[in-house]
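Of the protein chains in this complex, one is absent; all others appear in place.
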Amino acid sequence: MRFDSYHPLINLIYFAAAISCSIAFNHPLFVLLSFVCALICAFSLRGSRALLVLLALLPLMALYTWWYSFYNHFGVTALGENFAGNSITAEALFYGASLSLRAGAVALFISCLLAVFTADKVVYLFGRLSPKLSLFIAILLRSAPRTLAYARRISVSQQGIGRGPGQGSLPARFVNALRLCSVLITWTLENFLESSLSMRSRGYSLRGRTAFSLYRFDNRDRSLVVVIFALLITILAGAALDQTHIYYDPRIIMMPVTALSFVFYAAYGLFLLLPVIIRIICARRFAAAAA
Amino acid sequence: MAHFEIKDLSFSYPAAHGRKALSHVDLSIEKGEYITVCGKSGSGKTTLLRHLKSVLAPHGEMTGEIIFAGQPLAEVSLREQSSKIGYVMQNPDNQIVTDKVWHELAFGLESLGMEQKTIRLRVAEMASYFGIQGWFHKNVAELSGGQKQLLNLASIMAMQPTVLILDEPTSQLDPIAAADFLNTVRKINLELGTTVIITEHRLEDIFHAADRVVVMDGGRIIACDEPRRVGDFLKKDGNEMFAAMPSPVQIYYGVENELQCPLTVREGRNWLSELFAGRQISSPAIKREQVREEDLIGTPAILMKEVWFRYEKDAPDVLKGVDLSVPQGTIFAMVGGNGTGKSTMLKSICHICRPYRGQILIDGKRVEKYRADELFRRNLAMLPQDPQSLFVKKTVREDLAEMLPADCADKEERIARVAQICQIDELLDSHPYDLSGGEQQRAALAKVLLTEPRILLLDEPTKGLDNFFKLTFAQILKNLQKEGVTILMVSHDVEFCAKYADLVGMFFDGGVITTNRPDKFFSQNSFYTTAANRMSRHIFDNAITNEDVIELCRMNR
Partner (left out) sequence: MQNEQIKSKGSRRGFLAVIAVMVILIPATIGISWYLGDRKYYIASVLIMIYSMIPFFVSFERRKPQARELVTLAVMCAIAVASRAIFIAVPHFKPMGAIVMITGMAFGPQAGFMTGSLSMLVSDIIFGQGPWTPWQMFSFGMIGFIAGILGRAGVLTEKHPLRGAIVGFLLIFLLAGPLLDTSTVFTMMQFPGLDVLAIYLAGIPVNAIHGSAVALGMLLLSRPMMEKLDRLKTKYGMMQI
């Protein structure tokens, strides 16, 4: 059972919470946790493609940190001077690094989100908000590839009499492409009118339409919701106690680390790693069942 | 109580100037009956069927009455009509509305406002009954034509209709998918007792199964009886519709005898055996002129030498060493199943698909050596599967004119000429999309002919055409052949190829397996051959068309 096989609403809640926490928390440990966990999630969900994202992100993040400390001069702990004679401070450097790590974490989580949210889930979630819009998007997702297929067929037909969009001189190609467009419009419009007949024939205009989906909210989903909320409440308690926040200006000030702090750290890490943990547990169970 | 009762129904379209699309139709359909409606294109079949469901009824002037299950149809609520009257249309693609198979199955149930649980059960039931489990989660775009039409049927059956209306449901399918589909319809009728009203022009598969056959002509019902008697009536009446009857029926009436009329190939075989029981067959074969040598030597119009092609670098090969030689001035038909690469072969001849190995020679010159305007002017042209994909303008005339250069002096003459060849003189001022399938096909052919091709490629030219249009189309092809045009067509239509082609090739798994004259080709095959041949092969050697069998029967009596 992978994380993306859970109910889409759970996926949505998880990513919304993960991304907002990564943006909001600026405590160095939390920032580091966000980034590392996001990275682990990305590797677990997207495999080696996450490496590409990481390779693209790292130089940008480094560049940004350098840039930030170069142009911002708040803080009291001077580390040196840049060529313009302005001081480079530890506070600005740390803050810049934390900003870029947060941005990196968000980017990684977004890449996970895009991997988990297939068109199906997007349509489903839209459907919860607006059934008609969701039906419309479902129709669109059918009609767009279909129109593309029509375009391909027309293109072959036109090429068969020497008038394809890739044949002839450049102006001729342009005219051919326009002709293709024109045929496409007429043809698809006529065909789709039959689709509207088929909709009406199956009672589209009746009152009280429901929206069916294959997703079920079962006990597995419910138990995960409980876990997610328990962890989130712990994390929010930490936020309320100012454990997730530090000040960089004029100098770095943070709440003292107590035993309780470790509870918050653990909760946050656990929460962010949920997809990975679920995956590992399931793999274990599967292996046990198979053996 | 009758399921549907049509009383004195007349109808005319708004722009028809009093010409009636339906006139005084009376028909009563019992519960659980299987009714086949046949008739030429434009005889009012579709118009009649559409009147049986209010949302689909065409606009126009209607008189008479339709009663559904004891209640006037107009008073039956939309909700009841939606679920109780199922309607499957011609084009499988156009009826599918959503992007997922499961969603499409649920569409009608969502409209009826059913709750999740019920829909889940019904959808599961349908997927199991129709064997859809394997592709339940797929995108609709990945399905084949046959699967799409099956999905349409299943998504309608999910609403548990008591009557199923099908308007030429298999005209866009290949023969194998079509037979599958019609068997499923038959199964629904037998197992669930659903009333079935179906129109078809491929009567072979459904004529024998029908409880009653309704024949329409010019908006009237001219016959409504059980299949055998309808055959008898059409023969005695000398009606053109007789040409659409299944082969056994046509052959039966071509031979004088007192036996019972066969409806299927099996019955036909028994009938022939009985006819010649205890009799010596003196001439088991038709003598045909020998293959003319000059057909096979000389420069072939199209020559393919070990052509290999694939669509993408890592995709499997579609053409695997195609060898083909089409002699000049012949009609060459390539038959073969779906997805074997026949259409790709045509595309590679047009240089739309570029082979990575092998040569294609048009008139002895390699196809890639031609400039695009050379290749497609007075040389090569392809008539596509979908004639609509060629129409650009508002009238057929403008559409034809658009093919010619603006400074062309004899524009009118040339248009008039192709219009005459393709028999579309009277259609020149209509909108191309208002024409029927067969007329569109001919208008598209006219457009293609304006490039004055000497080699004409046809991709499934008889798809969706009824027998009369096929006849006209065949005449046009024969006339073109007389003018020296070489014709290469790919087709599923075994009967058509047997009758009109000079040479037939079999395409399978990316290559041409065999090429021969139709009589030899089809008498060698035992499955992939015409109904007439299957029916007579145990008695005659090389009879492949209905006319062959009739002639041999007469010779041996």
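Residue numbering begins at 1 within each chain, and the chains themselves are lettered A and B in the order written.
Going forward, a residue touches a chain if its C-beta (ideal position, glycine included) is under 8 Å from a C-beta of that chain, and two chains touch if they have at least 3 such contacts.
What you are looking at is a predicted structure, and each value in this text was computed from that prediction instead of being measured.
J.: Out of A:L58, A:A78, A:L189 or A:A283, which is the one that touches the chain we can't see?
T.: A:L189
J.: Using the definition of touch stated at the top, determine which of B:K84, B:K305 or B:K394 touches the missing chain.
T.: Missing-chain contact among the listed residues: B:K394.
J.: Quick one: which of A:I10, A:L141 or A:I161 touches the chain that's been left out?
T.: Candidates A:I10, A:L141 or A:I161; residue touching the omitted chain: A:L141.
J.: Identify the residues of chain A touching the omitted chain, counting contacts across the whole complex.
T.: Residue positions of chain A that touch the missing chain: 23, 63-64, 67-68, 70-72, 99, 103, 110, 114, 119, 122, 130-133, 135-137, 139-141, 143-148, 150-151, 155, 165-166, 170, 173-174, 177-178, 180-182, 184-186, 188-190, 192-193, 195-197, 199-200, 204-205.
The rule is short, and it goes like this: only the chains that are shown with their structure count from here on.
J.: What residues on chain A touch chain B, complex-wise?
T.: 119-120, 135, 138-139, 141-142, 145-146, 149-150, 153-154, 156-164, 167-168, 179, 182-183, 186-187, 190-192, 194-195, 197-214
J.: If you look only at chain B, which of its residues touch chain A in the complex?
T.: Chain B reaches chain A through residues 53, 55-56, 78-79, 82-83, 87, 89, 91, 93-100, 102-103, 106-116, 119-120, 123, 139-141, 152, 155-156, 159, 346-347, 350, 352, 372-373, 375-377, 381-386, 388-392, 403, 433, 447-448, 451, 457.
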